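Only one protein chain is missing from this complex, and each of the others stays in its spot.
Note that the chains are named A, B and C in the order they appear, and that numbering of residues resets to 1 at the start of each chain.
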Amino acid sequence: MAEFSWNTQSPLGRALVPGHHGVTGTQVGVTLEEVRDISLVQVMTRRGRAAETAKAAKKVFGIQPPASPSAAVGRHATLIWSGPDQFIAFSARSAEDQFAKLSEAFAGVASLSDQSDGRCLIRIGGPRVRQALAKFCSLDLDDRAFPPGAAATTSIDHTAMNIWRGADSPDGHTTFNMLVFTSFADSLWHTILDSALEYGVQASLAHAA
Amino acid sequence: MKYSIFSLAKAALSGHKGWTRAWRDPAPKSRYDVVIIGGGGHGLATAYFLAHEYGIRNVAVLEKGWIGSGNAGRNTTIIRSNYGLPGNTGFYELSMKLWERMEQDLNYNTMVSQRGIINLYHSDAQRDAFARRGNTMRINGIDAELLDAEQIRKELPFLNYNNARFPIMGGLLQRRAGTARHDAVVWGYARAASEGGVDIIQNCEVTGFVRDANGRVTGVETSRGRIGAGKVGMAVAGSSSRVAAMAGMKLPIESHVLQAFVSEAIKPLIPGVITFGAGHFYVSQSDKGGLVFGGDLDGYNSYAQRGNMPVMEDVCEGGMAIMPMIGRVRMLRQWGGIMDMSMDGTPIIDKTPVDGLYLNAGWCYGGFKATPASGLVFAHLLARDEPRPEAALFRLDRFRRGAMIDEKGQGAQPNLH
Amino acid sequence: MSGYSQSEPLARTAPMEANVRASVTPASQSHRLRSDGMIDRQSPLHFSFDGKAMTGFAGDTLASALIANGVKLVGRSFKYHRPRGIVTAGSEEPSALVEMRTGARREPNTRATTQELYDGLIANSQNRWPSLRRDFMSVNQLFAPIFVAGFYYKTFMWPAKFWESIYEPMIRRAAGLGKSAELPDPDHYDKAWAHCDVLVVGGGPAGLSAALAAGRAGSRVILVEEDTLLGGRLLSDGGEIDGLDAREWLRRASRELASLPNVRVMTRTALFGVYDGGTYAALERVSDNVPVPDRHQVRQRLWRIVAKRSVVTAGAIERPVVFPGNDRPGVMMASAVRTYVNRFAALPGRRVAVFTNNDDGWRTVEAIHRAGAEIAAVVDPRGEAPSQYGRLVDTYDLRVLAGVVSDVKGGVDGVRGIAVTDKNGRTQRIDTDCLAVSGGWNPNVGLSCFHRGKPVWREDIAAFVPGEAPRGMTMAGAANGDFSLGACLRDGHAAGAKAASECGAAGNPGEASTSEDEAYAIAPLWHVKGKGKAFVDFQHDVTASDVTLAQREGFESVEHLKRYTTLGMATDQGKTSNINGLAIMAEASGRTIPETGTTIYRPPYAPVAIGAFAGHHRDENFHATRLTPSHHWAARQGAVFVDTGLWKRAQWYPRAGEKDWLESVTREVKAVRNGVGFCDVSTLGKVDVRGADAGVFLDRVYINAFSSLAVGKARYGLMLREDGIVMDDGTTSRLAEDHYFLTTTTAKAGPVMQHLEFCRQVLFPELDVQLTSATDQWAQFSIAGPNTRKLLQALVDPSEDLTNEDFPFMGVREVKLRGGVTARLFRISFSGEMAFEISVPARYGAAMAENLMIAGKPYGVTPYGTEALGVMRIEKGHVAGPELNGTTTADDLGLGKMMSKKKDFIGRVMAGREALTAPNRQVVVGIKPLDRARRLRSGAHVIPKGAVPGPQTDQGYVTSVCFSPMLDQWIGLGLVERGRERIGEIVRIHDPLRSEDYEAEICSPVFYDPEGVRQRG
């Protein structure tokens, strides 16, 4: 009987070439990183069950789900606002079936949908990150308008994207996390990379932890 | 005064002092047999045909601003008859035939230029849809040719065949299609109608309808006083709903803004009209040298005659996708026209439920190319109280009956037509 | 090259500083002053104009360099091909248009006055043949008496067929200006967003004051300036501010702005559009000052700037006076003369005459004298020098003439002299090589009018000033009609401070800078009548008599005037001509100027490259691309891909030796029908429908029932639009009581999702249902063919039972796969074969394809593409895109029976309308050519046998075709009038486009296995 291996593949398997891109020399204005092995669960509150959903979230994650466009770090997961009465629970993929676990916790009060493979997480940072983002993101990402923890659902190349601002990098640079649709990821990676080439780009791979 | 090279030469001797008004500027009379609301191409053409084709000369055309100030002077001047559905096919071909004799009919050079239109296709499904349409045209006696990629390359060598996102697979060509000078069409009809006895009254806005005891329309209230009328015809595309509302009517029409663009003048670059099949971009080149181009509606109801950036960008992206050599050509002007978007993308030429009031509306983007035929069939309806065969399907009640004429198959969603 | 001798004039110029610098002034720069100017004499630049090598300096524009090189003739006019020179020093330039660069970078109609000089610049004059000096087309001037406004409307009508063949080609060749490149633009463009509280437009004294005030107050400020330097008129006219020399004040202001972190200054950036909601558009010239942009750098960048408030300090434009010969090379705006002299140290003439009707023109006198050139005369209809300039008359022993310039003598080498006529008609001739003209100033009202605000006439300055500006915009300084330096500084500061506080900035805006409020008086003068052509619109050759002719012919409305004469329609959009034109029209029609009114101001304020609007989205980046989970795997198999929407799908998998696509597709179909094959169908739209009312919800959006569907079962569903026409179809499965998994066609995934959300949020908000797109989450494959079960059994865990009993047709459930992955298995069939669809999380997509190959190896498993998929669906008579064309009803498709009578659903009522239920509608049937060798083609029409093709006999058309390997002939589906009643009838297939005409039989759309035994097998 034939043996079957189930190697996983990233939608950026081809597009992402780790290393330096763009302007010659070592200048790095923008860092680009794909974060793999992620778990994403879309949680949508059922009609009239906002209170119960919040309660269930508190129980599982130790925090209230974000009521406004923001991302909150809870127990084992970051909860990212993704629309009215809905959020995405983002965590590192682990052995246990997070989706089953959460389905249980929210049974009857919220509708869940596993999006772990439906989205691709790209992290962008560096001293010139805002100039690069300004080319494909119409949001005002200024400190006052988009502080750490701010989140938004918006568009990139006419397709939906979830973006939230993470903690600044150790070297003090702003970082943004972008969730884009898996089937678009390869194409969008090039759009993002092209917009940053003039500043010098360091591309790399990371695994969610 | 007849226009010709001889009259020009003669006038030149007297320093062109001899020229008189192209159309008379009379004060409104108290009553006309027919009052046309709207001094655009359609209204003026209607008056022209009433006078010259149906012998009804006691006619007034009321224009709230200057004639041609609406869509007649805001379109991209394309004329074609490459439609695929019964109703449209015959009507637009009638129009094409009238374009072909317009200069001689009007003794005015409207620069009808039959340099052809090519609708590019980029997929088998699109090719099949064009094949169906092209065959419909041929069956109706209209010229049409289906070209493959190689033939397109011969006709339009400058298009992007190397790294296009949606490669060009071929196109549907109508050689008799082309462009005409939009303002000249307005002026030509105005001049000929005026010579036929029609009063063209500018700066005269209709503010209401005069109705008799039976509700019949017997005249209009205007900014220049009350004007009596045997019959009143509306040709106010862009404002149809507003005028109809004065008569208590609700129409299956929404007003949407369509932007158009023209580049700086450059030496001849594009032979005819080209439309991109995988994006929103169509283009032709005016005799002055400007690339005249456009794309899709902005998508929201509007009476503002101006649009916004997403559509400008979308249109230019389409342009760069198929002809990247225009990258350094500059956009000179951008403007917007208010489209009378009907619920199936097809016009309405019909009597209304209001006695004495006749409707010519819902032209979507088809208005300019339809100008002569629209005038002729509307004049016929006003003169005879029955539709000419070519317009028999453009009825107002077709939506209620389910007899829509929906070329794009988008249903009751005007901004998708 | 101008005829001036070199030594004589230069000797006149008293060197103000060490001549070491002068020594680097290359000889060709005969008209370069020895000192001063804001140019870097240490950096000489080489360039060529019409093939002639010249030099200039960093800081020059092409225009200033040409002037420094003594060049007067730079172009030919549009209609008469008259010689033209440089008129202005800014973006309003009507005449000095050149063709920049060469080859793929050739760029027509570039204004020499705004083009920065760079080393290696190549420019050529345009619209002339064979040469600029000897332009054959200038014979047009002989026909000038006939080529009046609108002459072409009156002729070229006979004979009719000559228009396309002779007249029009002639006109088209003559028209146009420069030549576009004929190769793809090799440069890149991009677009970016910027956000601020206060946007300041224009970096002159008013703009700088506004930016300083708003910046100090603490608001987020963006200042855009189209020029390479901040300063505006300060760069040309200097002056004293806060007791400092203007240039020193400018240095300090710039330094302060740079020090404010909340202020962003963008030079080389021209604001050209004002859109709704405080969105402004600007173009940044990133690399137009170098021969080729750096690698990874763009040529230009389009900015969309979102601002809460804007302060427009775009200045004013000096207007010409219309008089005979006013278009001769060497007739220049007075302010431009000052700019070239003071800013660029370039001397437009040695003996300059000034013609002004207002005080400002008099500034030119001093500039010319400081440059060591001579003032031939000052012509001012007002007769004497304004008091504040009285001193000049004696200091320079000026010749002041009360009168007007009534003629200009000169040719391709420019002005030689002018005729001055006084009010008594006495005329005298003055020798001069440059005439500096000032007809007054027109505030730059354009931006304030883009939302249809009407400008307002101000008698005291004889100009239009902004009326109602777009929301959030205020105008200040010269743009608002306040011309004095003092007023600009004051108004700018006030406007900036106000805008900042309106945006909630509480900081201290500081004090406004101060300067003198020099007087500005004007005696309006529009048109000097006389012999010879007097130009209103230089570029379009519109003369004063064209305007009066238009009036005579009834084109009195300004819009008619514009359209009939083309006044103001040239590349300068009439910046220097519109007001003069309507002033002349006003006079001719006996109306006042405000009565005559202005034409509509339209964006862009200055022309913008089409490439900039496209940015990154061109060529293959026109639209984003979607890839299926098995894309790279399929590519490795050598698949040919097809675009379906944004997706790339495997169309077929050619094998070595196959001569064409048909052979490959036929092989794939046979392999499926006789064995087993698989196809990636991940592109189908997938929607998680969850919630207590999920079933009821689906009952309302589908014409058939879903609340009754058992858990673990799938059902084919059809959706209508509210107008009763079919919108989309697909299979939807019930995975749990409160969970349905809905699929849509690839094409309609987006629109259907939007429609479902509309139903959920707007039409049926009372239902508890939640929707999530799961399209990208799942890799889904269709596995079809008699050996499908065998293949699957090798793949699934031994504990899984796939027999008919345990997994019947239309059954759905999760299964474990060998190797520990869980999949969803759907027993549905599009091909009509025994088939399953299997889906796994997208990350396993490639692995799934590989494993299907392994598991199916013993059965000769064959991957197949969308073509084979299409063949099999046609053989089975399944409708798809070509039949769901937005005009067909459920009944047209043969699916009328699915319509539930028990419930409401979207489209139910409208579907019942008479014309949609008429017996003579075109319905789906099968079509088989009688000649089995005949290829059937989509788009061919159906005509009754023996009938003559025509509107009356056109009864339908072929929608989908394929070569059926099973029937061994071409077959198709079609929409045919009364089709179902005509099964067996022989009809005529009419395809004039492809010159084909043959007979075919109308048959059942189900060509293959009509009983559906195989899929249940």
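To be clear about the criterion, a contact is a pair of C-beta atoms (placed from the backbone, for glycine too) under 8 Å apart; a residue touches a chain by one contact, two chains touch by 3 or more.
Definition applied: contacts and distances are computed from a predicted model.
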Answering from "Proton-conducting transporter membrane subunit", "4Fe-4S dicluster domain-containing protein", "Monovalent cation/H+ antiporter subunit D family protein" or "Sarcosine oxidase subunit delta": the UniProt protein name of the missing subunit is "Sarcosine oxidase subunit delta"
Missing chain -> touching shown chains A, B, C
Among C:D572, C:D723 or C:D954, contact with the omitted chain is made only by C:D723
Cross-chain touch to the chain not pictured, restricted to C:M910, C:V924 or C:V958, is C:M910
Per the whole complex, from B:Y121, B:F261, B:F378 or B:F399 the residue touching the absent chain is B:F399
Only one of C:V696, C:L763 or C:V1006 touches the unshown chain, namely C:L763
Contacting the left-out chain: of B:V198, B:A265, B:L359 or B:A412, that is B:A412
Where chain C meets the left-out chain, the residues are 275-279, 304, 306, 451, 471, 722-723, 750, 754, 757-758, 760-767, 904, 908-910, 912-913
Logged for chain B, residues touching the omitted partner chain are 239, 241-242, 245, 250-255, 299-304, 308, 310, 343, 399-400, 412-415
Touching the unshown chain, chain A contributes residues 44-50, 53, 69, 82-86, 138, 152-155, 158-160
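Quick note on the criterion: only the chains that are shown with their structure count from here on.
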Contact graph of the chains (line, ring, star, complete, other): line
So the chain most remote from chain C by C-alpha centre is A
So, in whole Å, the Cα centroid of chain A is separated from that of chain B by 50
Note: chain A residues in touch with at least two other chains are none
Check: chain C positions touching at least 2 other chains come out as 191, 304, 621, 623, 625
Within their complex, chain A touches chain C through residues 1-11, 13-14, 22-24, 42, 44, 46-48, 86, 111-119, 131, 134-135, 137-140, 142, 144-145, 157-159, 181-184, 186-188, 190-191, 194-195, 197-198
So, in the complex, the side of chain B touching chain C is made of residues 3-5, 7-9, 12, 15-17, 19-23, 25, 65-66, 68-69, 73, 86, 89-90, 101, 103-104, 107-115, 122-125, 127-136, 138-140, 144-146, 158, 160, 163-166, 181, 183-184, 187-188, 202, 263-269, 278-279, 285, 287-289, 304-306, 308-309, 312-313, 315-321, 324-335, 398, 400-404, 406, 408-412
In the complex, chain C touches chain B at residues 78, 104-109, 145-146, 148, 151-158, 160, 163-164, 168, 171-173, 175-185, 187, 189, 191, 273, 275-276, 279, 281, 304, 450-452, 545, 549, 552-555, 557, 559-560, 563-564, 566, 569-571, 573, 600, 602-604, 607-611, 613-615, 617-623, 625, 642-644, 721-725, 881-882, 885-887, 910, 913-917, 937-941, 949-951, 954, 957, 959-960, 990-994
